[in-house]
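Complex shown without one protein chain; remaining protein chains in place.
Letters A and B mark the chains in the order given here, with residues in each chain numbered from 1 onward.
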Amino acid sequence: MAETFDQRLAALGLALPAAPKPVAAYVPVVQTGNLVFISGQLPLKDGRLEQTGRVPSQVTVEQAKVSGTQAALNLLAVLGSHLEGDWTRLKRIVRLGIFVQSDDGFHDQAIVGNSVSELMEKLFGNRGKHARATVGVNALPLDSPVEVELVAEVG
Amino acid sequence: MAETFDQRLAALGLALPAAPKPVAAYVPVVQTGNLVFISGQLPLKDGRLEQTGRVPSQVTVEQAKVSGTQAALNLLAVLGSHLEGDWTRLKRIVRLGIFVQSDDGFHDQAIVGNSVSELMEKLFGNRGKHARATVGVNALPLDSPVEVELVAEVG
Partner (left out) sequence: MAETFDQRLAALGLALPAAPKPVAAYVPVVQTGNLVFISGQLPLKDGRLEQTGRVPSQVTVEQAKVSGTQAALNLLAVLGSHLEGDWTRLKRIVRLGIFVQSDDGFHDQAIVGNSVSELMEKLFGNRGKHARATVGVNALPLDSPVEVELVAEVG
């Protein structure tokens, strides 16, 4: 892992967005001990959702994977900001909670979730391998197709 | 923050209920290290739900916010009991998990969630600012409109 985080991200053709601003009554990230809890992120890009609706009737599985990647980038923007850009302080991605806005009868949530999980492993190697819970739900904020939250261990 | 917790709660016109009794096979709260995990709370008041059903067809958004406040009070009753009333031992509300029983097509879960988040900030200031994940679901226990769980750091 001689490459830096930024080099690896660029090699994937990706870039981090600006970290979201703290909102009124809750915040993007809380650290307690060595654990960092990051709020559920939607796949907002430049302040808007490129896809809205349920998977797969309104958002295809392929589109939902793109949304999953964007939600992951937003999580990493929050985490990177919290670490002040020092990714050596990231010890482990511990847990992802992945919610997919699903049609009744859709059961390939894991495929959508893999777009998030695989990015973590590509970027962080063994440090990126995490536990996760992936479920379908009938409704998400802003009609987002996915929402992802994260727990990480930092140094 | 010269006021006490009780004074601040009273100023909001609120009071804590009695902490729920431990049930058979799970318990309201578990502490591990400095972290406290509180079981998902429904907006029970005197043992019953004042509102039941999905948001917004059966429970309006305004009613759901009232339910969110009640679930938050139940969480705080558990936490206060665990802390034996010594709120100085509360270091941080770390994470809320907020589930809103939602109609298909309802996407304002964040508004309902804010009723919980804002109470935490009003009562605890910066210590009350937390990470959260807010999602919709098609069904909740006892037909409750909301369920909220909590992780906190204590001293």
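Remarks
Keep this in mind: a contact is a pair of C-beta atoms (placed from the backbone, for glycine too) under 8 Å apart; a residue touches a chain by one contact, two chains touch by 3 or more.
Keep in mind it's a predicted model, so treat the numbers as computed, not measured.
Across the entire complex, the residue among A:Q41, A:S67 or A:N138 in touch with the chain not shown is A:N138. Here one chain is not drawn; of B:P43, B:P56 or B:G97, the residue touching it is B:G97.
Mapped onto chain A, the interface with the missing chain covers residues 33-35, 91-92, 94-96, 100, 102-110, 114, 117-118, 120-121, 129-138, 151, 153.
In the full complex, chain B touches the hidden chain at residues 22, 24-30, 32-33, 35, 37-40, 97, 99, 137-144, 147, 149.
Operating definition for what follows: only the chains that are shown with their structure count from here on.
These two copies of the sequence, chain A and chain B, are related by a rotation of 120 degrees on CA atoms, to the nearest 5. Measuring from the averaged C-alpha position of chain A to that of chain B gives a distance of 25 Å.
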